[in-house]
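Worksheet: one structure, shown below.
Heads up, one of the protein chains got dropped from this complex, but the rest are sitting where they should.
Note that the chains take the letters A, B and C in the order they are written out, and that residue 1 is the start of every chain.
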Amino acid sequence: MTDSPSRAANARTRATGLRLLDAHNLTAAYYTPEGNRVVAVDDVSISINEGEVLGIAGESGCGKSTLGAILSLTAREPLVVEGGTLEVDGKQQRLGPRAKVQRTWRGSVVSLLPQGAMNSISPTMRVRDLVFDVMRAHDRGVKRSEALDRARDRFEELGLPARALDAYPHQLSGGMKQRVVTVISTLLNPRLLIADEPTSALDVSSQKALIDMLLQMLDNKIMSGVVFITHDLPVLRTVSNRIAVMYAGKIAEIGDAEQIASEPRHPYSAALLGSVLVPEPGFRNKRVKGIPGSPPNLLNPPSGCRFHPRCGLAMDVCTKEEPPEVGDVLRFSSCFWTQQNPGTPVPLDRVIPSEEATMVETDRELADQLAGAEEGAR
Amino acid sequence: MDFAKYLGRKAIWYVIALFVALLLNFLLPRLIPGNPVDTIVSQMARGGGASGEQMKAIYAHYMQQFGLDKPMWEQFLVYLGHLAHGNLGTSFSQYPTSVNSLVAQALPWSIAIQLPAILIGWVVGNLIGAVAAYRGGWFDKGAFVGSLFASSMPYYCLAIVLLFVVGVHFGFLPIGGGYSLGLTPNLSPSFFGDAITYWWLPFWSLVIIFVGGQAVGMRSMAIYELGSDYVNYGRGLGLGDGRIVRYIFRNAMLPQITGLALSIGGMIGGALVTELVFSYPGIGTLLFSAISTNDYPLFSSITLLITLAVLAANFCVEIAYGIIDPRIRAAHSGER
Amino acid sequence: MRSIHLTPRFWVAASLVIFTLLVGLLGPLIIHVDPHATIGGLYDKPSGRSIGMWLGTDNAGQSVISNLVNGVRTSLFIGLVAGAISTVIGLVFGLVAGFQGGILDDILMGVTNIGLAIPSIVVVILLADALNGSTSFTLAMVIGITGWPWTARAVRAQATSIRNREHIDVARLSGARWVSILLWDVLPYLLSYVVMAFVLQMSGAILAEAAISMLGLGASGSVSLGIMLYWSLAWGSVRTGAWWAFLPPTLMLTLIAFSLLLLQSSLDEVFNPRLRRGRSRRRLAAVAAGTQAAVPTAAIVEPVLEGDRS
């Protein structure tokens, strides 16, 4: 019925094994007005192959949007990129406080598809004005009519109405605006598109339309790879070839989308996936467990493995040492338990201790008390 | 159409505001205890400038003009009737000169110092504000504190300081009046050459303040726009700084243009005291003399004039905003 | 509550404001000379002869320094009274209109818009003239009751946005009464805003008093910075170079206006560290940019654009 799984399958065959991007040792921090340094992305390295969609998953505050800002070269105050390198097609771009970023990298090598297209186009300009400005920024000599013709072709190719070009942003619906912005982001056929929560504000039908369009763009070789950032795991599973799960500024696990979804190798991924609810019979009348506690304050992150305070599998070593990356650069899990138990599925029951069960007990007791109090009150 | 409806609703409000303004202008001077004409005539008599016969004629003239022997509501109608004919009445202190001609003499002078100051101040102020917001750093700090200081300085205080330092202490420019003694205002180049030396000081005293105010306003609006999503997106698409700055300006400009229109409307009453400081022969000085001689036909005509100009400017801005696509306006003014 | 991060600018502004307060409060106690007493001739030069002569004499042979410190006191008094009156009226109107909405909102905002469209300087001049021979207090009242409309509209805009916050519904569901919600759930969110509006109103009122006095409609028999300037202009002190008669009140007025505006702009940063680039800053900044003009023609401050919500 739906064609997105087949598209995703196409995408999988499309992935070639040629390296598109290598990002090394990315570190970025926010500086609070009080002068505190909050490291939001801490020494993260990722790689993407040609034709691939890499999904970045994680809860709010895990650093996934910060990672998107670094990769799209759009970090700005109070976020400061403190170090790292991007390597695309053998061209290197150093990052850091003193590094100079070539303007034309933005938009043509890496391009940003921002969160909430609502305000991404200046309210007093038409879509076509931005389209022309974007083209001219990378090709001084381009003529207005020529630029607009190219944009019109692109709109038609992707099944968008060409008259959207003449609209002011407020005249477009939310889903249409997000798609229009997607086309603008990819006008210059960038090598890599960084999509930061593009679907989060959309209804499921618009979500699906956008995802289909992104995959079609990959098929049409408009761009060579996508980094897709969202907290929505089912969306990621639909769109990605590989998924990286971030926790507290670090990558907890990275692997094939299918493998992550079916047999996660990191306790955090397992717990996160365990809390996903989808409309399938298995989820009715089954008690799903959330992760107890909340993500750490990055101003003062826990020592060792950052997940250890919430992890039922945590051992002594987890509290002291940084976990190793078990696997290779494209597929690994940063976990001592995985290292010690290769090939064993993560036991979800042990990751999340029985706190939930005791809570239900307490509830029962209290219910009785409450009932008693109620009677007394009457 | 929607626009007609919008216009109609606005017009009703402005008619009410106009009515209230007229009522205030009519009523408040009459709150002074005693019959104003008695007061005036007795004052003129004390001055000894007029004979008994003349006195009586003047008295009769004013009683008739104001309809003071009639009930209040009829007096108000008489007042409105005169206004409808564009007749502002006869001055007390410079009887029998009409108020119309006194105002007509003074008005060009006020406009001559105000309009250029507003226009130039607006352009320069917005430029400074925008550049400060965009450049940041020391330029921003200096421009901001300087502009804040300039905009907070009472305009008449700056006038006094300039008059003293430039006019009196260094003697660079003449220190009072609108033109040299002995000349009569005319359109000859020689008169302009003379008048412009008198014009510089009041002009500067206003333009500096105006630059400051505009710069502060523009800077904060531009800073606000700098934080918006489209700036970040534009950068992410590799747009040049100049291009993005143009987007910012376009959006930050709209309220500034409104401000310009309103400043022009408020022009007549905008720098009353400046004229006083420089004895400049404009509306402010006229108002001052009207107050000091209790010339209340002149006095209330000036206040009415100021009100009308401001009301008209407000109304024009509203119409302009109605013409601009309301949805653009909605998008611009944000969530509401 | 939340940690408040005071900026250096705030401390500069606060010191300047405290300095003017000290001049107004302690000055008259230290400079123990009757401002109305004749202690010398026409424009005697400053001298160290006596405390009253530190800044010489004015056109009536009165001590300038004594007039100055007493004038600052009057100006502060007028600023506080007029600022309080217009802030309170504006707050009540804006709060009720914004929170209640409906017909009450339409009526209150109609009145406010009329008040905004009529330049307040005109009303002040007319009222001051009608109340011939006013005192500082009546002058403060006059300035106060003409200055409230823009506060009312600004407060209304804020109150309207707060009305849509979920915590208001939560309070209603908890059984809180209308007044309680207004006082505890709406007002605290506006408080920082109101404080800033008050500072602007105060500075506006002080400058308005001076302008009115210079036009010859000042409080007769009282001592104020505006009246000092009125006499020094009338007696040509600027032209004759008697700088001690006009420079001190000029500089004092500038200092007061500047320090209050600086205080407002720094309070904005203190109250809204995260809104640094946010909306409220934009609104108040627009007002702040207009304060100067707000006195002569309050209508410049903001047009009646948002007048009626469609």
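Structural remarks
The rule is short, and it goes like this: contacts are C-beta pairs under 8 Å (C-beta built on N, C-alpha and C of every residue); 3 or more make two chains touch, one makes a residue touch a chain.
Here is the rule we use: contacts and distances are computed from a predicted model.
The protein name that UniProt records for the chain not on display, among "Monovalent cation/H+ antiporter subunit A", "Dipeptide/oligopeptide/nickel ABC transporter ATP-binding protein", "NADH-quinone oxidoreductase subunit J" or "Acyl-CoA dehydrogenase", is "Dipeptide/oligopeptide/nickel ABC transporter ATP-binding protein". Although it is not drawn, the missing chain touches A, C when the whole complex is taken into account. Panel shows subunit A; residues 1-2, 4-5, 8, 59-60, 203-205, 207-208, 211, 231-235, 237-238, 258, 261-262, 271-273, 275-281, 283-284, 287-292, 294, 356, 359-360, 362-364, 366-367, 369-370, 373-374, 377 of it touch the chain omitted from the view. On the side of subunit C, the interface with the absent chain consists of residues 1-2, 165-167, 169-176, 184-185, 188-189, using the contact rule stated above.
The definition used in the following text is that only the chains that are shown with their structure count from here on.
Among the other chains, A has the CA centre that is most remote from the centre of subunit C. Across all inter-chain contacts, the pair with the most C-beta pairs is B-C.
Chain closest to the overall centre, judged by the mean of its C-alpha atoms against the mean of all protein C-alpha atoms: C.
One finds 51 Å separating the Cα centroids of subunit A and subunit C.
Rounded to whole angstrom units, the spacing between the C-alpha centres of subunit A and subunit B is 56.
In subunit A, there is no position where the chain touches two or more neighbouring chains simultaneously. The part of subunit B that touches subunit A in the complex is made up of residues 228-230, 232-240, 243, 247, 250-251, 254, 325, 327-328, 330-332.
If you check the complex, the residues on subunit B that touch subunit C are 6, 9-10, 13-14, 16-17, 20-21, 24-25, 28-29, 31-32, 148-149, 151-157, 160-161, 163-164, 168-169, 175-176, 209, 212-214, 216-217, 220-221, 223-224, 226-227, 255, 258-259, 261-263, 265-266, 269-273, 276-277, 284, 287-288, 291-292, 296, 299-300, 303, 306-307, 310-311, 313-314, 317-318, 321, 333-336. Across the interface of their complex, subunit B is touched by residues 110, 113-114, 116-119, 121-123, 125-127, 129-132, 157, 160-161, 203, 207, 210-211, 214-217, 229, 233, 238-239, 241, 243, 246-247, 250-251, 253-254, 257-258, 260-262, 265, 277-279, 281-282, 285-286, 288-293, 296-297, 299-300, 303-310 of subunit C.
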